[in-house]
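Missing here is one protein chain; the remaining ones are kept as they sit in the complex.
Our next item is chain A:
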Amino acid sequence: MKTYVTRRLLILIPILIGVSIIVFLLIASIPGDAIDAKFGASRLPAEKIAEMKALLGLNQPVGVRYLNWLKNALHGNLGISTQYNLPVATVIHDFIWNSFLLAIVSFVLELLIAIPVGVLSATKIHSFFDNLFTVLAFAGISLPSFFLALLLQKGFAVDWKMLPMDGMHTVGVTLAGGAYLMDILSHMILPVICLTTISVGGAMRFVRTSMLDVINQDYIRTARSKGLPERIVIYRHALKNAAIPIITYIGNSLPGLFSGALITETVFAWPGIGKIFLESIAKRDYLFMMGYVMLVALLTMLGNLLADILYSVADPRIRLK
């Protein structure tokens, strides 16, 4: 197990380098650069523009720029974001935890709803309950997030004034301790409802399908026939075996917990990383784009590794070598 994890972590290094080369080349090939985006259509003299591009090293060949980036990145320096004039790591740190807060809460809610509902749907297939949740799941999946977000905002915040409209804190008041937390919590309700609604349907269908695969197997019939209570049959025998695809799903969700929800964050003016990343593309904030994409790449691979490790926990037949 230990050697397996070590080996997997070592494999990460060449993969990450490969990813960074591809991403860097892609980013560098987008027309325009940070100075064009910031000072284009400016009356600055051409020499000044050239001087500023040189300050950022944009006049160097792509290969040299990449090696500089790599050298700095290996020393833990991701560079300065041109958009914020702050180290890339600081910008990521400033915004990523806000995104994570929304994402983790809605992810936990999603699992808490999807697993029991999915299991029940599978065991009572084609029942009223199953059909109802199938309809709801597809409704959730098909709802565009901006529409749902605006609808929630209009209803709860603008018309009925029950919840805050946007942001993360109430401005103009000083709150401490419990009141401070309650304030953040009240700001989270609408975005969390929005995020959960659009994602829970998919997870529900996923659990339902995995359970259906398992529930008709011989050993389930055997378990039932030896007189085990239905609850134990379903939750101990069936669910544990249906867990592998669910674990894959959870593992794959890891990068999503940190990558931000662009549309929901934008509508609710939530200071998350999703919006920042989108703007970084429009503003050609190369180093921020690199830092963020590499972080997401790393998280994706760690998510896969985590899923692989959890497989062996869920199913002792899977041995990691």
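Note that in this section a contact is a pair of C-beta atoms (placed from the backbone, for glycine too) under 8 Å apart; a residue touches a chain by one contact, two chains touch by 3 or more; residues count from 1.
Just so it is clear, contacts and distances are computed from a predicted model.
A.B. asks: Out of "Sarcosine oxidase subunit gamma", "Oligopeptide-binding protein AppA", "Menaquinol:cytochrome c reductase cytochrome b subunit" or "succinate dehydrogenase", which one is the UniProt protein name for the chain not included here?
C.D. replies: "Oligopeptide-binding protein AppA"
A.B. asks: Could you tell which one of A:168, A:190 or A:246 touches the chain left off the display?
C.D. replies: A:168
A.B. asks: Among A:1, A:108 or A:158, single out the residue that touches the unshown chain.
C.D. replies: A:158
A.B. asks: Out of A:8, A:38 or A:65, which touches the unshown chain?
C.D. replies: Looking across A:8, A:38 or A:65, the contact with the absent chain belongs to A:38.
A.B. asks: Touching the left-out chain: which of A:24, A:206 or A:268?
C.D. replies: A:268
A.B. asks: Please output the residues of chain A touching the missing chain, sorted low to high.
C.D. replies: Contact residues on chain A toward the absent chain are 30-33, 36-46, 48, 51-52, 55-56, 83-86, 91, 94-95, 153, 157-158, 161, 164-169, 171-173, 266-269, 271, 275-276, 279, 282-284.
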